[in-house]
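Here's the structure, in structure tokens; my notes come after.
Only one protein chain is missing from this complex, and each of the others stays in its spot.
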Amino acid sequence: MALKALLLLSLLVISAGLALAKQDPELHQCKHQCKHQRQFDEQQKEECERSCEEYIREKKERERGQHERRRGEGNSREEEEEETQREENPYVFEDKHFEDRVRTEEGRVQVLEKFTKRSKLLRGIENYRVAILEANPHTFIAPAHFDAELVLFVAMGRATITMVREEKRESFNVEHGDIVRVPAGTPVYMINRDENEKLCIVKILQPVSVPGHFEAFHGAGGEDPESFYRAFSWEVLEAALKVRRDQLEKIFGEQRKGSIVKASRQQIRAMSQHEEGPPRIWPFGGESSGGPVNLFHKHPSQSNQFGRLYEAHPDDHKQLQDLDLMVSFANITKGAMSGPYYNSRATKICVVIEGEGFFEMACPHLSSSGSYQKVSGRLRRGVVFVAPAGHPVAVIASQNNNLQVLCFEVNAHGNFRFPLAGKGNIVNEFEREAKELAFNLPSREVERIFKNQEQEFFLPGPTKQQEERGRAFE
Amino acid sequence: MALKALLLLSLLVISAGLALAKQDPELHQCKHQCKHQRQFDEQQKEECERSCEEYIREKKERERGQHERRRGEGNSREEEEEETQREENPYVFEDKHFEDRVRTEEGRVQVLEKFTKRSKLLRGIENYRVAILEANPHTFIAPAHFDAELVLFVAMGRATITMVREEKRESFNVEHGDIVRVPAGTPVYMINRDENEKLCIVKILQPVSVPGHFEAFHGAGGEDPESFYRAFSWEVLEAALKVRRDQLEKIFGEQRKGSIVKASRQQIRAMSQHEEGPPRIWPFGGESSGGPVNLFHKHPSQSNQFGRLYEAHPDDHKQLQDLDLMVSFANITKGAMSGPYYNSRATKICVVIEGEGFFEMACPHLSSSGSYQKVSGRLRRGVVFVAPAGHPVAVIASQNNNLQVLCFEVNAHGNFRFPLAGKGNIVNEFEREAKELAFNLPSREVERIFKNQEQEFFLPGPTKQQEERGRAFE
Partner (left out) sequence: MALKALLLLSLLVISAGLALAKQDPELHQCKHQCKHQRQFDEQQKEECERSCEEYIREKKERERGQHERRRGEGNSREEEEEETQREENPYVFEDKHFEDRVRTEEGRVQVLEKFTKRSKLLRGIENYRVAILEANPHTFIAPAHFDAELVLFVAMGRATITMVREEKRESFNVEHGDIVRVPAGTPVYMINRDENEKLCIVKILQPVSVPGHFEAFHGAGGEDPESFYRAFSWEVLEAALKVRRDQLEKIFGEQRKGSIVKASRQQIRAMSQHEEGPPRIWPFGGESSGGPVNLFHKHPSQSNQFGRLYEAHPDDHKQLQDLDLMVSFANITKGAMSGPYYNSRATKICVVIEGEGFFEMACPHLSSSGSYQKVSGRLRRGVVFVAPAGHPVAVIASQNNNLQVLCFEVNAHGNFRFPLAGKGNIVNEFEREAKELAFNLPSREVERIFKNQEQEFFLPGPTKQQEERGRAFE
């Protein structure tokens, strides 16, 4: 069954991971030499070892470039998959690439490493960061502002989000599918107002102070979350707030439970009834005032039995306009797929919300000139992958569950999606003579291939093949 | 007295500087090893020593990140101050961080080092440079253009500034408080038209040719300032100007006194009567045509007995619009302070024009995750400090003099100032429940702290404390 094929793939991924951990023999040798340099002191040895790692990493990148791909001739798909996985793939991010910024008994905030940490190929999106917040039912997420522009997507649960704007406060009750723009520096706090369901919010951040880096600034708080008020000297604080030091020590000393804490039923009830923003009936109110937009209340831009695509475009939503950011959500029916296609200008940063599957992408930058490196990766909840502008990509759902993918599309203005299969695919648009010359075949034969699939964007996936391959491993 | 406290602080700053100069023992050891590597030639030794410096610098930055701050518990403010000063603080720039670009008998131009020279934390303002021009009474500052957008602020004195625009010339008589935009590449020259007072002009530059670097291009001139005409071959110059070589040698050989020279009373009189731009009655004329704006002729945006704030916003002044730059000037009454507050989007680059005092700022980027590094610095004339977006900051004037601070606020569009104390402070805006949960205290107690101070932006400073501490050192 397909399930077994997927299991096998997971194993391959894991063993590839182990191989990396076990360390390259050259790396081992290089580090060994560092350790035995008599003229080096401890710091220099450390420095030397770091250079080894850098060197080996770069060497591998070079090798990957020169590597003759053995694609197509006799290799089974599994072998290919393994090969790709063994190589470092800078476009896929898993659990280990996230770091906990907040972790309390009641929830956590994980931040994805900088996109450029592993490869310079993602320099174009260096100033975007992804974070995921999870909070237990009936919890309070402490007030903070960020030195970053922020867009939130409610991936699960029901929250009340409160922002302090210029001299007023706005609260919004939000739910699954809501997109909320939080301008840089805006103090924001929220509650999970649901009694049973976890809250999960995916964030994209665009730093405004240190490119590629952002921080949370907690004003309210005490020892944990530490309040930034405590960075001021007592003298300055006493004067600023016009209170005595003992009072200050008290107020900035009590909170020690972290920035996600349990809230009482009464507190939750009160705060979820404070919705004070403009009316939320889209496309009026909330929309025009910069309040939340619900992606699922919009008409899907693509829809058939194989999937559904929802898009919030910066040209339509002023909240997204200055960030030039599109937010999209694809629900790919189990066994189906989206694409292959490519974005003309926008780079997609995608987060798997639910389900399993995999994606495939063609990348010339990872490869030697004139050929395309196959990039692929297993998808499951929480995996992040990036599809840069121009790169052909297909996303395939498993046989078992729908695959739900949230994407932030950076550089969205003027972007167009070019289909590579199905209705309107680019090859079909070529003239007869161009088809002949490009493929060195009669145009009739070219059209027989490229006009066969009549679906658009969401297509039936490679079901039969998967099933057969699944059986082979039973 | 407070004066003594300030003197003490100065001493601490100086001794911290000496400590740096005296060199870190590890650095010494590392360099020593470089010198005794037999296999290295002189160049390699040099290179090696440079690596040592780099290495130690980075190590210190790491250590600072992990450093457990001992703030609050038993440490006196002086100890804290010292601690902060001893660590490198990338947000404060003093005399030693300026370099003379021009120095003649009659004046000089000092340029501040690149903001990123000491730390990558200021990468967001890497393409801004600060320079200060000082010229004696009745002097002429030679014509030049710059490969940078330029905004001038007349901090002291009276000048006539002349720009060559497309086929015409514009002259403006300017004085204290005038802001002048000089578009990139515009030939500009000026005079100090005052017979007695020095001229002091603070410049912010945004390079357009080499990011982070700018140069002056002197056309007119001879050997000093060297004319760029001399970089062309004589043959090309002879043809271009249609004159003989001996004439060229003469015209480009006479000026040897540098780019700031004495002018005669007659020359000054003639040039200061040439004002040829549109009328200077703000908000007409000068304003709409891109001419100077006087900051002090505007209504202050904040004003009380503790200080006054003047602001020229890019939304109101087209000269500042394409640079997205706000210019502000705070005159903080002696013994008072501004803030604490933070900017939501804009990063402030501030130059102390007059007076003494200090600032305090909370920085999570310098610190380990989840806490805030206290950054502080002594302020006196000529000191430059940076407050990045989102960073809470307070500026405190000494007991003796008003503190006058000129700030260039980069990334100003959509910026909002969030007060952290006094009227409209963000904590006051939270709901009752949010206050309870954030501080883990009854909301009444939170309000007792945050509603006490009724002033706005400019507040009475930590007078009493300073006086007491001053006495302690008598």
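The chains carry the letters A and B, assigned in the order they are written, with residues numbered from 1 in each.
The rule is simple: a residue touches a chain if its C-beta (ideal position, glycine included) is under 8 Å from a C-beta of that chain, and two chains touch if they have at least 3 such contacts.
Please read these numbers as outputs of a predicted model, since none were measured by experiment.
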item	value
Sole contact to the chain not displayed, among A:264, A:305 or A:344	A:344
Missing-partner contacts on chain B, residue numbers	39-41, 43-44, 47, 101-102, 140, 142-143, 145-147, 162, 164, 166-169, 171, 183-187, 189, 207-211, 213, 215-217, 219-222, 224-226, 228-236, 238-243, 247-251, 254-257, 261, 263, 267, 270-271, 274, 322
Interface with the undisplayed chain - residues on chain A	26, 29-30, 33, 37, 51, 55, 59, 71-72, 77, 80, 120-124, 337, 339-340, 342-345, 347, 360-365, 369-376, 388-392, 394, 396, 411, 414, 416, 418, 420-422, 424, 426-427, 429-441, 445-446, 448-450, 452-453, 459-463, 465-466, 469
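Here is the rule we go by: only the chains that are shown with their structure count from here on.
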item	value
Length of the line joining the C-alpha centres of chain A and chain B, rounded to whole Å	38
